[in-house]
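To start, the structure under review is shown below, and the notes come after it.
A single protein chain has been removed from this complex, and every other one stays in its place.
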Amino acid sequence: MTVTASSPEVIAEPSLLREGIAAFARNRVALVGLAFIVVLVVVALFIPWISHHDPYRVALDEQFLPPSLTYWLGTDNFGRDVLTRILYGARISLLVGTLPSLISLVIGAALGILSGYVGGKTDAIIMRLADMMIAFPSLLLAMVVMYTLGANLLNIFIALALVGWASVARVVRSETLALKGKEFIEAARANGTSRLTTMVKHIFPNVIPTLIVLFSLSIPDAIMWESSLSFLGVGVQPPEASWGLLVAKGKEYLLQAPIVAIAPGIAILLTVLAFNFIGDGLRDALDPSMKD
Amino acid sequence: MTTPKFKLLLATALTSMLLLSPAMAETLRISYSGDPKTADAQMTSDSYTLPLNIFDRLVEAETTGPGVSALVPGLAETWGVSADGLTYTFHIRQGVKFHDGAELTADDVVYTFDRMLNPATKALGTDILTFIAGAQDRLDGKAETVSGLKATDTYTVEITLTQPYAAFLALLASPQASIYNRAFTEKAGDQFGLTPETTNGTGPFILSSYTLNESEELKANDTYFRGRPKLDGLQIRVVSDNETLRLLFESGEIDVFDLDYAPSAAPYFYGSDQWKDQIRSGPRVGIYYYNINQAKKPFDDVRVRKAFQMSIDRQTILDKNYYGRGKLEDGVLPRGLACYTPSTPIEYNPEKAKALLAEAGYPDGVEINLEQASSWSSQWSDMYQIIQAQVAAAGFKATIITTDEAAFLAARKAGETNAYTQVWSADFNDPDNFFYTFFSESGSKVRAYNNNDPEVFAQIEKARGMTDPEARCKLYQDLATRVVGEDAAWVPLFSLDHSYVVQPRVKNFVVPWNGWSDMSYYNVDIE
Partner (left out) sequence: MLMFVVRRLLASIPVLIGITAILFVMLNVVPGDPVALMMKEHASPDVIARVRAQMHLDDPIIVRYFSFLWNALQGNMGISIKLNRPVTNLIAGAFPNTLMLAAAAALVSWVIGIPAGIISAVRRDTVVDHLFMGFSLVGVSMPIFWSALLFQYVFAMQLKWLPVAGFYGPKYLILPAIVLGWSSAGVIARLTRSSLLEVMRHDYIRTARAKGLREGLVITRHALKNAMIPVVTIMAIQVASLLSGAVITEAIFGIPGVGRISVDAIQSRDMPLLQGSVLFATVLVILGNLVADILYSVLDPRIRSQMRKGGAS
């Protein structure tokens, strides 16, 4: 097969993957992002051993203390160490940020490619379903799901994944449609490649850059969703903490003890930034036309 | 003849007219956290600001002092009760006009209560009238009129009850008993109370605009029978976000700020030079309590219930979460209510609680759920977390379960909750409003107490009909001892002050006796 400089088929070859990783490693900004996330994950996992503060205690005598050596960011309305609460919250927020996005990405990509490539009735049915999901106001859909299933972490994943897959599918489908007409696809079909192989080996890899961008866009989305759901009372429940809940509850004290609400907000900001740096780095590294 | 002098005179006259005309700026701006949905007091069960200002009742509960009220004549000038306590005769004030000009007659009173009991109305407030003879038949659709309601002449109404009910007069002062005009209300049909054109009352204010989910406006009734209110109008804004409400107040767009919406801001307002003299506070004749469901383990055992009572450090919650603005309560009735007498204090003793739990078969502690609704304000969710930590010391491993309000009410009705906390402010000044609500047979079930003590049920029913005030109060006292002390059916917590911050221009703002947020603004003035 003739491989031109712009032929995306080469993505499937392993040498480029290795080159992609090397390219990523050269991208300093992306590395900073990755480092931040790795550190965050490690700290979040080992926080019970790192911090001796109890994130669930109620010590009303130590309400709203300003930052000090004992409490690096001060205390909240129950006398809990704000930093510890944030780090415990990291566990939940990281989970909530990544898992539902992954699930909706996988489902959305699969259905989007299927729909766009195969066309016909399959396309009609899948797009009908996607239309229903998109048409249903997202926040309301999430709320109704949470009310039906109950407000806990697993159900938040389900609700968010349900909300997200349809728009992924639509975008992937339109990309698939655009790719379908490309020469190399028609060449592959003329060669007798099965539809499934075409979809997996030829279409999917070219959709990856979009998927990566969508993923890095959807992580902050998911964290924001969780925060809105917590604000409305159907997200994570106290005394558990997620960043979204901390910000939502902290809003009440914004005019008295701003750190309580601002600090988790900054945590969200930094994490979102980090994921974005990683996402951008990934996209730049994996796209071969960057080679020249 | 437009001589320059004439023009000058004209100009001066016009200007002074403008200056002297009542300034529309004398409008009191208050807020509501959700749209009241209707002005019809019969069709709502929690939004009474509109009815309290647009309508009047036969009698009124006037706030005579902090937490103290007296029944004063309203639309009824005088009244009498028959010796057997069954027949009430009201003499209606003459010359009272509705906003549309019609005169109030006894027939309007009969119509109003009949409307409430008419099943086609789908009224929610029917409980206040169920003692009237013939009410049940009317509700069940078996009768076209209510036999116990009679207009004996143009200005006299006779109401006959099925049994004596000591609280009946006090009940008639509640907003649900607002009086409507027959002709107008019949014509308005199911639109009554929904728009200014279909709302008509005798009250100090007239509904002038109703924008759903945004605001309602009322203007002063110049021909109000007690005299025109000092305010020119009332603007009720629907503000559902608490921090927005606070900003609206601090930037001067709203005149009254209810501190219930920002409990943690109390120290700020009390400590601020700008606001500390603008705080209006009054005791709330209402009690914060912890419900206990006896239909579910482990609370089916009285020892566990008593242990629970002893494992809550109420004083600390009062001091730290509510900044000491209230008093502990130990019975069923809060301070300020008729028949109130102090009960034996409940001690805080986690050690003893632990021992009781062990005795009941839970030496290693027991798991319980504390249920709450997510739409409740954060002061509740804070309280739950505090109590969760407190009762742990006695061995109660508490899990806080949060659902939305609808799910909470459904679970409670089905008896599936363990324990929850809430507050009850007096609807009317009578012990029946507390005892019946919580510990009668129906109340105990629907509120998930399931305190199935037939003697208590019987005594509560009996107390409703007793006519001797002293004996009645004594009965309630004994009931409290039994329900709280022996049966440990609930945990009384405290009664709190209700505090408001008002703009300096607001005068004469008085916290109503029962600490309600819904109140009449007739006496308020702006300068």
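Here the chain labels run A and B in written order, and each chain numbers its own residues starting at 1.
FYI, contacts are C-beta pairs under 8 Å (C-beta built on N, C-alpha and C of every residue); 3 or more make two chains touch, one makes a residue touch a chain.
Just so it is clear, the structure is predicted and the values come from calculations on it, not from any experiment.
Within the whole complex, touches from the chain that is not shown fall on A, B.
Although one chain is not drawn, the whole complex shows that of A:43, A:95 or A:255 it is A:255 that touches it. Only one of B:30, B:248 or B:419 touches the absent chain when the whole complex is considered: B:248. When the full complex is taken into account, the listed residue touching the unshown chain is B:405, out of B:100, B:222, B:405 or B:486. Remark: the residues of chain A touching the chain excluded from display are 6, 119, 123-124, 127-128, 131-132, 134-140, 143-144, 147-148, 167, 170-171, 174-175, 177-178, 181, 209-210, 213, 217, 220-221, 223-224, 227-228, 231-232, 244, 247-248, 251, 254-255, 261, 265, 268-269, 272-273, 276, 283, 287, 289-290.
Interface residues of chain B with the unshown chain, by the touch rule above, are 34-35, 37-38, 43-46, 119-120, 122, 124, 126-127, 139, 190, 194, 211-215, 237-241, 243-244, 247-248, 250-251, 253, 375, 403-407, 409-411, 413, 422, 424, 427, 442, 445-447.
We take it that only the chains that are shown with their structure count from here on.
Averaged C-alpha coordinates give centres for chain A and chain B that are 47 Å from one another.
Of all residues in chain A, only 56-58, 60-61, 63, 77-78, 147, 150-151, 232-234, 237-239, 249, 251-256 touch chain B in the complex they form. Across the complex, chain B meets chain A through its residues 242-243, 246, 262, 264-265, 268, 316, 320-321, 374-375, 378, 381-382, 384-386, 388-390, 400, 402-404, 406-407.
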